[in-house]
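For this view, one protein chain was removed and the others were kept in their places.
Labels for the chains are A, B and C, by order of writing; each one numbers its residues from 1.
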Amino acid sequence: MLWRALLSRLGISLVTLWVVSVLIFIGTNLLPGDVAQIILGQMATPESTAALRAKLGLDKPPYLQYVVWLQNVAMGDLGISKAGLGAGLGTPIVEILEPRIFNTLRLTGLVTVIVIPISLFLGLIAAMHPGTRLDRAVTFSTLSLISVPDFLVATMLVLIFAVFLGWFPAIVYLRGDETGWVLIKTLAMPILTLVIVASSQIIRMTRATVLNVMSSPYIEMAILKGVPRKRIILRHALFNAVGPIVNVIALNLAWLVGGVVVVEQIFSYPGLAKLMVEGVLMRDLPLVQACAMIFCVTYIVLIFIADMATILSNPRLRHPK
Amino acid sequence: MSDTPTPQNTNSAIQFDELPDAPPKRKIKLSLLGKIGVVVLIFWAIVVAIGPMIAPYHEADILDEELFIVPGSDEMYPDTDFQPPSKIVLLGSDYLGRDTLSRILFGARTTIGISFIATTLAYLLGVLLGIAAAVGSKRLDMILSRLNDALLSIPSIMFALVMIAALGSTIPLLILLTGIIYATSVFRIARSLGQEVMVSDFVEAARVRGEGLWWIITREILPNIAMPLATDFGLRFVWVILFISALSFLGLGVQPPMSDWGSMVKENLPGLIYGSVAPIMPALAIATLTISVNMIVDDISAHTGGKLAKRMIA
Amino acid sequence: MKEVKTFQQMYRDGHVSRREFLAAMGALGVTAATAGSLLTSASALAGTPTRGGSVIFASNLHGPDDTLDPLLGTSTIDYTRSNASRNGLIQIWDDMSLNAELAEEWSVNSNATEYTFKIRKGVTFHDGSELTAEDVVWSMERHLGEDSPSSIKSFFTNVTEWKAVDKYTVKLSLSSPDADMPYKLTQPQAKIVKANATDWLTAGSGPYLVDSFQAGVKSTHSRNPNYWRDTGQWLDGIEITAITDMNARLNALLAGSVDMITSISPKQIQKIEESGNNVLSVPAGLYGGICCLKNTAPGENDDLVQGLRYIQDRERIVRKFLKGHGTLGNDHPINVSYGADHCHELPQIPYDPEKAKYHLNKSGYSEAELFVAPVTGIIEDVCLLMQANLKKIGFNLKLKKVPSDGYWGAVWMKEPLNVVSWNMRPTANSMMGIQFGPNGNWNDTFWNSDRMGELLKDSLAETDAAKRHEMHCEMQKLVSTQSGIIIPYHTNVLDAHNPKVQGFSNVPLGQFGGNQWMEHIWKNA
Partner (left out) sequence: MSILLEVDHLKISARKDDDNLTPIVKGVSFNVARGEVIALIGESGSGKTTIALAALGYTKPGLEFTGGQVRLEGEDVITMASDQLRALRGQRVAYLAQSAAATFNPALTIGEQVTESCVLHGILNQEQANERAEFLYRALELPDPDRLGKRYPHQVSGGQLQRLMAATALCGKPDLLVLDEPTTALDVTTQIEVLKAFKSVIKQEGSAAIYVTHDLSVVAQIADHIVVLYAGEVQEHGSAEQVVSHPGHDYTRRLMHAVRPPPGAGQGEETSSEHHREAPALEVKDIVAGYGKTQNGIPSITVLRDVNVSIERGHTVGVIGESGCGKSTLARVMAGLLPAAQGKVLLDGETLKPALQRRSRGELQKVQFVFQMADTALNPRQRIDHILGRPLEFYLGLKGKEKRRRIGELLQMVELPQEFAGRYPEELSGGQKQRVNLARALAASPEVLLCDEVISALDSIVGANVIELLKRLRKQTGVSFVFISHDLSTVASFADEIVVLYAGRVVEKGATDAVLSPPYHPYTRLLISSVPELRVGWLEETMQTQEAQAGIDRVVTLTDTGCPFFDRCPLAIKDTCDRETAPARQLGAGHTIECHRSEAEFVH
């Protein structure tokens, strides 16, 4: 039963991935302008354009282009970026991606490490004392934070911490060899922004889910058994709230990888989202496709993991009759 | 002799009437925060209706320098941009020397209007397809669900970015894109609500009666999922406002000189370092609107037992 | 002589260029010789150079298409890197004069069709090999041919061949006369790199080595210990990056995260100065403008264009949008920064809504659509002001905002009314020629005038200063009355830096003094 559930989720993920690849291919090919012409820029002539089109395989019918592209992607070959292509060199996208992925993962990782304990703690505290001042403070502040645009949060934080207080640098400027405290300090502003935005959602979801579980009969039973509040939350409620919480964490992680354009833009952080925006601006189709694939794969993998966690946390599936 | 008075035993019926099944459902009563939310919401609704009429200036008007001349001063060309609130400009002026208040009043129609239409579109699409998936064949459900999953997996800002880069920035496209992007989450909710209602006894009763699909959808299912969907509409509306603001922030919003709140924040950000209120005011407008909608939704979903919250991520 | 003093102060503050200063002095009747003695070098005013330290330079734009190949350069960050690590044959100095760089000296034949360059001996690339004529020929030949990826290959369409006469002599043959060729060779794309280069990191001979390079992220540079000349090279190291968001860029400077930021907005100047940082404002010929295509409606209607000229509130634009860091535009590109070629006799077109109304009424149009993209600083604001002012006189100008990406391919030179931005060219001739000449690559208002062609050709050959000035005046008058270009303003090159960093020049051809600051700036400890 467990394996069946896992396999069916895996199947669904793979199908979704395939649909995603088709959508991305169609979507990016909608971008205006002939790629070849864009690469050649204002110097394009009919002959050179045709030659480049042939070189890039753009003279083939779209479905063939798709098949070739999918094959290459599956083999880990994400194509050649327009960057430097004119000189006959080109840059393999993998090379461009590598440092960006590293940066994105580093930021996401640091944010996650901070966000998860904080949000779980605050969410649980709020759920443990519903209706109290603490709960209302948490509820109201998270509600407010998810209601304001993230660029405002980011800008206010910069003004306070970087410009007025001067504690942290206003933008991320990485030398590449930072470690430990220096690294944290350098990344402080984006981390702070993302922590605030992401944790608000997780706190709310944790609180809501735990409260929802708290209204179930087995929690009432635990109360009537004289189980202390702390144990009720941590042992009885949390276990059953794992599914939704893991899910919202997964969604937030996916957002951290691909959805933080505004934040990366404001802090000039060389992450993946910013790379994709730059790719769109340059009409660098292979680059846009590669980034989009990475985001979608991340999303699908994270959701798959969350589903796994949900399935595994369900004793019915873990311990069949 | 119990739940109805029958002729034989009217006397005892009075004494031992059938006890009510459950206390009558509590009517939704808003908390103080919820009430504040409603007041703010009504305020913005009025602004949408009559904002441009009560605005002191037109949204495109760049105020003349003469307006700002302080009597007695020999400064002939006083600054007009990023002016603090005064009698001339109640909420200050923006980076070009336009009246912030007027632009917020005009912008309410743009921002709320676009978001509202986009959310409505998302609902039309999402509910239609979601219910189709819920009541339709397994194969249809599979196709729609996978397509939906795929769309969901693409970061929405990226999706919008590529499409706007591809097709140009126009209001109809903005609405269509936002509608499609948010239809994905509406789809999931409508589908799960639809599936829930679909297996309920009263739908089964209608099926046993021989009712057609259309009747079942419109008379049995829709009325029963209307309330949770309406609540969710509020939340979705907030996200759409934030999303469109983010797009505006990235420069993909409406055409100048039309004002929308998101672009207003962006274009006036340079004033922030001078302590200008120009970027703060539209941000506050967004925040008051979104927070108030969220407060109302929060209140309502507190009464529906957090079911909603569970679906939000489902 | 109050005016002289004022100008002196303006020059020191960087509000006027040397050229402008000299021109202004001329206008005031001060002779050139006297003017020269009034002028003190910017560096001398700033203080004494010190060795050591490093700076972080933040440009306004970068991305995965950043390149170390000079020929592909398209942005400030590419030019900056190019100047840091490579040399050209010829370079432009502070006073817009041509000076020897890798070419020790050069000569030209009488009809300007053959140039001979003497290459400096003993120059080595960063990998230690010697720079010779062969490298020059290889580097320059890459600009030739239709398939060349060079972004300035159109400059060299008249090149017949580059030839190494001996190890240190190069000969250039042209198919048609070109007196501006030396200026073209000062372009950042025309740097000399090692022949058959494969490793772009060590392919240059410039003052700073490339230690690391990540496109769209940053590059790091350290002093070239074997540099062939002594221009200071005060800094130990340079880091070059970009911050795309204008506010983020400013915040970075204010917070001390970077030392130099390019392309600041005039609105930010007050804050920068309050914060104790310095603004470098170099008057220049660069401008933003509106193109009305003359070959199609509505731009073909002279009255419409004339009406749009009168509706430009030029004074307010310079006063308010540029905060004074710019000059009034007179609907032709050649402003005072071009020195003697600028026609100061031409009357300044005023803001006159009545005349605008008259012309627009006469044109028969009551509305039009203008394509706007944020291609340069305040162009959007200018269009919004124009729109608001047109509204007052009953003309409905619709603004169609489009993204700046793809703008040059999809909108510019295609839509009837669009916006444009032009960088300053080294000479008035090259500027006029490229935009309005009969063979101009980018005749973006599709205005063709035989007289213009004649004047361009003749002025290039004219040696008499007065006559040349007269010809330029005629050209400027033609452009400002007959072409479809509307130029309301010229903006200064605006940059900002930490006050510890000093020694910037005033070359108006790029950021921080023509993008060639690295050799002679220093940072006080």
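To be clear about the criterion, a residue touches a chain if its C-beta (ideal position, glycine included) is under 8 Å from a C-beta of that chain, and two chains touch if they have at least 3 such contacts.
It should be emphasised that the depicted structure is a prediction, and the values quoted were computed from it without experimental measurement.
Q: Missing chain touches which shown chains?
A: Result: the unshown chain touches A, B.
Q: Touching the hidden chain in the complete assembly: which of B:E220, B:E267 or B:D298 does that?
A: Result: among the candidates, B:E220 touches the missing chain.
Q: Who touches the missing chain here, A:I118, A:V227 or A:V301?
A: Touches the omitted chain: A:V227.
Q: Touching the absent chain in the whole complex: find that residue among A:N240, A:S268 or A:T298.
A: For the chain that is not drawn, the touching residue is A:N240.
Q: If the missing chain were put back, which residues of chain A would it touch?
A: So the residues of chain A touching the unseen chain are 215-218, 220-228, 231, 235-236, 239-240, 313-316, 319, 321.
Q: Spell out the interface residues on chain B facing the chain that's missing from view.
A: Listed in rising order, the touching residues are 1-4, 6, 12, 15-16, 18-21, 23-27, 29, 200-202, 204-205, 207-211, 219-220, 223-224, 226.
The definition used in the following text is that only the chains that are shown with their structure count from here on.
Q: With contacts defined as at the top, give the pair, B-C or A-C, that has more of them.
A: Counting C-beta pairs in contact for B-C and A-C gives the edge to A-C.
Q: Cα centroid separation between chain A and chain B, in whole Å?
A: Centres of chain A and chain B (C-alpha means) sit 24 Å apart.
Q: Suppose each chain is reduced to the average of its Cα coordinates; what separation in Å results between chain B and chain C?
A: 48
Q: Taking the mean of the C-alpha atoms as each chain's centre, how many Å separate chain A from chain C?
A: 41
Q: Two or more other chains touching the same residue: where does that happen in chain A?
A: Counting only residues that touch two or more other chains, chain A contributes 32, 155, 163, 265, 280-281, 283.
Q: Of all residues in chain B, which are in touch with two or more distinct other chains?
A: Within chain B, the residues that touch at least two other chains are 165, 269, 272-273.
Q: For the complex, give me every residue of chain C touching chain B.
A: 246-247, 250-251, 254, 265, 267-268, 270-271, 316, 319-320, 372, 374, 380-381, 383-385, 387-389, 391, 399-403, 405-406
Q: Can you tell me which positions in chain C touch chain A when the two form their complex?
A: Chain C residues touching chain A: 56, 63-67, 69, 71-72, 146-149, 151, 153-154, 212, 214-218, 220, 239, 241-245, 247-249, 251-252, 254-258, 403, 405-406, 408-410.
Q: Can you list the chain A residues touching chain B in their complex?
A: It is residues 12, 15-16, 19-20, 23-24, 27-28, 30-32, 139-140, 143-144, 146-152, 155, 159, 163, 204-205, 208-209, 211-212, 215, 244, 247-248, 251, 254-255, 258-259, 261-262, 265, 273, 276-277, 280-281, 283, 288, 291-292, 295-296, 299-300, 303 of chain A that touch chain B.
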